[in-house]
Structure formats: C-alpha cells, structure tokens
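Report on one structure; see the data block that follows.
With one protein chain withheld, the remaining protein chains of the complex are depicted in position.
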C-alpha cells in the first residue's frame, strides 16, 4: 500500500491544520484523502480550538470596548454557536466566577449571561467577557484524546488592556460537530486554590 | 438523584424513537433530557436505519416501475444523502453484484451507478434497485455498538413484484451524522456461498 | 451494582424498544446478550463509579483513623488502580487543594501524594483523604455520554466524623478499562467561587 504511506508522510510534514483530518486511505487513487467528520479528534485540533476560544474572549471584550454591549453580545452568541456544543445537546459548563444556585450553566442562555451579563434571570452575572481582555496564554498540563471526544487540562492566563492578569485552572472537553469542527461540551474553570 | 431515575424509567417505556437519543441527565430540572448528536448509538437506532434502508430500496424500485428512470434516480440520490455517509467522508461499500476492478464503491457516484445504472463510467451496472423489489426482511445475526459507531451483520431477504426472492449476507456500519441521524459508512453485501 | 446487572439481563429478553442499552442483540437465540468491554458507557455506570469514588474516600479516611497511615496508603493505592486510569495512560487530575507548580497530578505518584501525603516530592500535600471523611453526597448537574467516554459535572459534598462539611465543584471524565469497568481519566475539583 505504497501510495498511502507516501501520503501519510506528506501529511506528516504538513502544517497542523492538515494533520487534523485524514482518517481514510485509498490505494486505488492518488487523490487526497477526503475529510471525514467522524474521524478521531487530533491534538492539533484541540490546540486550534483552544486558540479560537482565547481569540473569541478577546474579540468579545474588544467589541464591547469599541462598539458597545449590543455588538459584544452578538459576537458572544456567534462564539457560543461556533465554539460550544449547545446546538448539539447540553454543555457541562462551570464558569470561573459563578455561585450557587447558578454555578452550572448547561444551557446556552446561562452561558451567554455569564459572558456578557444583562440577563435578569442571572442577576449575579456582570459579564465576564466584557472586562477588557486583550491577550491570553494557554498552558496545557495534558491533552487526552479518547476517540470521538477529547479533553484538555491546564492553565489559561488572560490579561486586560491595563495589563492586569488572571490565571485559572481550566478543563475543556470537545466533540466533533456535524460540520466537522470541534465543539466544547465540557468547561470547568476555577481560580487556583489559595491556602489561607 | 431521584429525578433522573424517574426520568429514565419514563424513557424506558417510551417508543423506540425516544430511546435513541438521551445521554444527558439533569437533576436540577424536570425538563426532558435534550438530544445530543454525540450520544452513543443504540440498537434501536440501528434497527430503524435497517428498516429505512429496506424501505428505500422498495421506494426506488416502485418509483421506477411507476414513474420511470429519472424519478427513480432522484429518489436514489435522496437515499444516498440521507441513509449513507457520503456527505461526511468516504463510505466502504461492496455491493452484492459488482465485479473487479469496480468492486468497491467508496464514492457517491459509484453507489448511485450501482443502484440505478445509466452511468457510462460503470458499464456493468444495470441498476440493482430497479429490479422490481417490493418487500424485504432483515434478520440480524448480531448488532454491536462500539460507542459512536455501530455494526450489524445478518441476512437481508428481498422479494420482487413476481415473488422472486434474493437473500444476501449483509454487514453494515453506522456513524451518527451532524443532524443526529445514523449514516451507513460501511456496507458489505454478498451472495451466500454455494458449495459446488 | 446489582440493580444495573439485573436490568441488563432484563433487556436481553425484552422487545426491541427496551434494547437501547445493551451492545449486542441476537435474534436467532434467546440467550442473554454478552457483555462487551467496548460497549458505550451508560449513565448508570457513571453513577456507580461516582458512588465508588465517594465510598473509597471514606474507606481511606476510616482506615487511617482505625489502622494508621500505612494501611490507609495501601487502600489508596488500590483505589487509584481500580477507580482511576493511571494504568491505562495519563490522567488529567486537578485536585481541590493543590498549588502551583504542582497543581496538576497527571501521574499516579502525584495522585497518591495528594490523597495520603508523606511524599517528599510533594511537600505541600498533607493527605486530603486522611481528614476524617465519613459520608458523602453527589449531585450531578449533568452527565454526558460521548460514546466510549463520559463526563459528569456537579457538586460533591463530604462530611467528616465531627460533621464538618466540605462542598466542591467536581468534573469527572471516564473511559472503560480493559476489564470492562470505568476508570476516571479526568478529575477537576475546585472550591466554589467566593465573591469578596
């Protein structure tokens, strides 16, 4: 099956994006392996999804600072629909700063309220994504692929426009959406433990 | 987690369609568990997909006999798009009657040619689905669910309008599509071995 | 987990509608469906694994209070090997009280140190499982099965022998081990956020 091996090597030196897709090999044709939305998730895809999350947070914050709340909310909704799996089913989401009895935000409404506030149903939410975030850094302690799902754990550090830093312990879980792109279906964020 | 147990029981007496989806349980709300497209495949879903396949074969044949080739081809294309996974990636398809070097039909074109013929690229195809099929019966030797995919093996028996019977050994493999419905990504059909 | 086993047997002879959980169905024989270690994870299995985790914590604490540190450590090692997936690969573990640079415990040694302390490599660990725990309660906000893996999120509340309570936000991820039993491969625990 020489044709296939050659192709695998070609993929191996391709950029990360190209590593994400192939799960099919033909030996009858030299054509590129088609993308399969049921293919196993790759670590490269997880890393790309993480970068997309960080960029989305900055995008919401920047939109808010330059265009106001309505515009930021619109961006947040796009982020929820493209980066999270609320459209596929429930999402297990424990944001950093939520408190009981609204700690867990398994619905899209609850997630949106956390990110941009302004929802009377969630009176404690002031809009986490509106707090001037401009840069971010993701340090994975580990990424584990379990087939059609994947999980990552590590630190996410974010800085606002004034240089203030916030660092959280972060766990994400991902599945592949119907369009082939990863969706977050698990998100547990917490402030680091601080011994008294 | 009493609420959940109650709901599970409720689901247990629900019709097959309702059993296929739930993979989420809330204990904070009494609302029905949302559908998740990443939920494990159930045996009930596999059986439903098998029935849909048989009904589709009969539909194409009947359309051909009553409305002609163009109409039958249209139905066949709908079947390929709704029942098979060609839109998600490659499909491993070995139809009953194909011969080398066109035994395997991993592309949608090759599958369509097998079902309705009329494609110069596949000169040996006379249209398997056009041969008067009216009824079918599926006997599984086994159905195995492996998580986000499932496989079944057994006999499929079909009868044409004159009562002629054809019985094949059939293997199907399924994954869940982006719309939550099963798609066939593996199909190996063969005539029973006949010792000389 | 007797209830669950009983249910599985019941399913084996039940009509198609009830066949949602088992991973194998024969229609040629009335024999019970065999267990398959590659079958999708069920919510019932997740709940059983959660109960086992709580019981294990109590068991370690009780062993420590009645038989001393060496005995408790032995129990903790059994727990790590039976309830966690360290034997299968890495585990993404963020315990409740760890601090940087040893926040994440992806190795078995790091997990053992957290539970029973006494490891110079982890000088901040005093042994979380040794603190007199006697009872526990698990409230899931959600359980999501993604095929061969599953995730749960919610609150775990534990009480020590004096009735002191600790409540944490808890995420667990599970895969099926080679022996068919669930193993925790993800564990993110954090104290609830406390606004100043």
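A, B and C label the chains in the order they appear, each numbered from 1.
Convention: contacts are C-beta pairs under 8 Å (C-beta built on N, C-alpha and C of every residue); 3 or more make two chains touch, one makes a residue touch a chain.
Keep in mind that this is a model prediction, so the values were computed, not measured.
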Touching partners, among the displayed chains, of the absent chain: A, B, C
Residue of B:69, B:131 or B:188 in touch with the missing chain, whole complex considered: B:188
Touch with the omitted chain, as defined above, among A:40, A:87, A:132 or A:192: A:40
Where the missing chain touches chain A, by residue: 1, 4, 8-9, 11-13, 16, 19, 23-28, 36, 38-41, 43-44, 47, 138-148, 154
Footprint left on chain C by the chain that the document does not show: 23-24, 26, 34-39, 85, 88-90, 104, 106, 147-149, 175-179, 185
Chain B residues touching the omitted chain (full complex): 89-90, 92-94, 96-100, 103-104, 106, 141-142, 144, 146-149, 151-155, 169, 171, 173, 175, 185-186, 188, 190-195
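In this section, only the chains that are shown with their structure count from here on.
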Euclidean distance of C-alpha centroids - chain B vs chain C, Å: 38
Centre distance in Å when chain A and chain C are each reduced to the mean of their C-alpha atoms: 25
Distance from chain B to chain A - Cα centre to Cα centre, in angstrom: 34
Junction residues of chain B, two or more chains touched: 23-24, 26, 28, 36, 38-39, 147-148
